[in-house]
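For this depiction, one protein chain was excluded, whereas all remaining protein chains were kept in their positions.
Chain nomenclature is as follows: A and B, assigned in order of appearance, with residue numbering initiated at 1 for each chain independently.
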Amino acid sequence: MTRVGGGFLALIALTLPLWLPSAYHLHVAIMAGIFGVLALSLNLLLGYTGQLSLGHAAFFGIGAYTSALLTLKLEWSFWPALAAAVALAGAAGWFIGRLSLKLRGAYFVLVTISFAGVISLVSVNWIELTNGPLGLPGVPAPELGPWSLRTKTAYYYLVLAAVALSYVVSRRLVDSRIGRAFVALRENEALAESIGVDVTHYLVLAAVVSAAMAGLGGSLYAHYTRFVSPEVFLFSYTVTMVIMVVAGGKGTLAGPLVGAVLFTALPEALRAATSWQWQMLAYGVLLVLLVVFMPRGIVPHISASFSRTPRQ
Amino acid sequence: MPKRSIVLVALVLAALVASAVPGESQAPVKIGVIQPLSGPVAASGNYVRMGAEIARDWINAKGGISGRKVDLLIEDNKSDPKEAASAAEKLIVRDKVPAIMGAWGSSMTLAAMPKLEEYGVPMVVETSSAASITKRGNPWIFRISPPSEMEALGLEQYVDKLGVKRVDFLAVNTDWGRGSITAFGDMLKKKGAAVGVAEFMDQSATDMNAQITKIKATGGDTLFLTTAVEQITLVMKQAQEQRLGRKIVTTGGSSSPTQLIKQAGAAAEGSYHIVFFMPWFPEAMPDGRLAKAFVDEWAKRGHPFEGLTEGFRGHDGIATIVEAIKGAGKDDPKAVRDALWKVSLMGVNGPIKFEKDGPAGKESGQSKPSIFVVQIRDGKVALPW
Partner (left out) sequence: MNGLVLGGTYALLGIGLTLIFGLMNVVNFAHGEFYTLGAYAAFAALGWAGVDFFMAVLAAIAAGAALGWLCEVTLLRPLRNESIDTTMLVMIGVWIAMQNAELLVWGGVAKSIPHPFPTAPLVLGPVAIAPLRLFVLLIAVGLIAASWLLIQKTKLGRAMRATFQDRDTAALMGVGIGRIHAATFAFGSALAAAAGALLGPVFLAYPSMGDLASLKAFSVVILGGLGNLPGATLGGLLLGISEELGAGYISSGYRDAVGFVIIILVLLFRPAGLFARQERIA
């Protein structure tokens, strides 16, 4: 991505609230941003280390519940609660990473699914802690010093900052020696190990950072929607994240962000375009078509077609 | 000019003239509807939608609201609270609806509530049963369905007739199921009954044999069952296979006894059901004529009979909103909200009038719906006493 292109995009993103037609569009933008953070987090595992985590909603949910419970029940302020959410989610990631030391591929997937399943059941049944199916309404809005970040515009900038942070962290990680170790792990683990790459260490690291980032997304979600219920652990959230990463282009950093924006806007666009009976069917069909025509993902596909065009 | 063109011009002129026929502002009155139209409870959400559409058509047939047609903007919340909030945002901001009806499940309703407060738009809650909905201090909420506590109170007068001495509970593991157990448990204890075990089932579970075995072991005489009709069917069949042999009382009004008879057959014999609408005996409803007209219209549209026990909620919700818009004289959300406090109308379930509920200064509205008990006897729905 060229400097000019990146700068242009940043300008658009920074001024978005000024030229979007309505608060509803800003709402969609905020949700896209939150999912952007989530997609970037999943991308670290899926795109870079090649391990598919299908329980990612668990880290998202842990972040959301932690943040919500601390601010609701213990009356913490938003920022320490956010930090705690990130930390706790990261700890869960560490747990999963160490648990799956010897597991790869399909087995890792299954452990992550099972973990998410157990956490989901706990959130539904441990009523004393989580209020069970009734959820936690009334999660307070964050405050920055004397200002409340309750308004949509303010929240948008908060989410934008989080997206930028996640992007920078991902970029730094990927460009560093750690990132190269990730890729080595993904491409040929045996070979990587033979040249001294401590595969386990890097896998756990990836899991921790990925989970922590997802926890960040969870906390942002909780304080925006102001209502957390066990539905955050729904498999459909994980599926949505996977769609965003793979269809956007895993293994790239722009891909998940493109995927997040596209697949947050698409259901809403379908809501406006068709009546309720056809919305999800259209979504499924569009997804299938997208994969068939752009199997590597949107961003890789576009980059490839640019590089095919001869430059002057 | 060739003959065809003349005809064409004449048609266009006629169309222009016709569209210029004077009426009040032609813009329709839009009412938002948020229901689970896909996902595990899609059946119920669709029944409510069908009832709402009947209300809309009846109102439009009578001239609408001061000559303006009523338009229902129907959104699917996909049984996901996040979608319920997004749908509310879209309806309020893009479509500028003055009022919404929704969102069926309690967590969906709770998720949409912050949007109502953010933008100042009222919502009529037609199905959700969680107490917290009206107790949270949200002055934009008006509920016509009974919270579990109210439902339990409604049953209190029948407890002796039912002969309940030792009761066990089996409920779906949601806010509704759990709330029901608490409410009915408290009421039954007050009446001197002994409460045994409370078992749960996951919303999508199909095998409840283990729970039934545990219940069988308590030696109680009654089982209170709270879940949707599909699971009730399965529980009854499995209870029959295990020869549970005790009185079953279903709560929550989602039991659709007609469907139970069809799908559970003999396994449903003798069971009691708390319902909020008795489509088998419309004349026994507070407004017999309206109830019968609703049942007939439903049948005319080819909707399944078993959906009536939930579909009426859609009708009553829309009728309430329309009444408020008429009272407000304009489709401004705040005016509609103020008018909701003053409405007094007769719905299919019975009289609808809101009373204050919740913390002072920020009360929500709660109406007191009528509650009925029916029994399945000889393969038919009957009045038990």
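Following the convention adopted for this analysis, contacts are C-beta pairs under 8 Å (C-beta built on N, C-alpha and C of every residue); 3 or more make two chains touch, one makes a residue touch a chain.
In this text the structure is predicted, and so the values were computed from the model without any measurement.
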Options B:S86, B:S107 or B:Q211, residue touching the unrepresented chain: B:Q211
Contact partner of the left-out chain, one of B:S128, B:S180 or B:T233: B:T233
Selected from B:Q263, B:T320 or B:N349 as touching the chain missing from the view: B:Q263
Selected residue (touches chain absent from view) among A:L16, A:M31, A:L52 or A:A260: A:L52
Chain B, residues in touch with the chain not shown (by the definition above): 37-43, 45-46, 173, 199-202, 204-207, 209-211, 213-214, 229-230, 233-234, 237, 240-241, 262-263, 265-267, 304, 306-307
Interface residues of chain A (partner: the chain not displayed): 46, 52, 99-100, 102-103, 106-107, 109-111, 113-115, 117-118, 121, 124-125, 235, 239, 242-243, 246-247, 250, 277-278, 280-281, 283-288, 290-292, 295-296
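In this text, only the chains that are shown with their structure count from here on.
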Rounded Å distance, chain A centre to chain B centre (Cα mean): 36
Residues of chain A touching chain B in the complex: 22-24, 27-28, 31, 124-125, 127, 132-135, 137-138, 225-227, 229, 231, 234, 236, 268, 271-272, 275-277, 279-280
Chain B residues within the chain A interface of the complex: 37-38, 74-76, 78, 80-82, 85-87, 89-90, 92-94, 106-107, 110-111, 113-114, 130, 132, 136, 173-179, 200
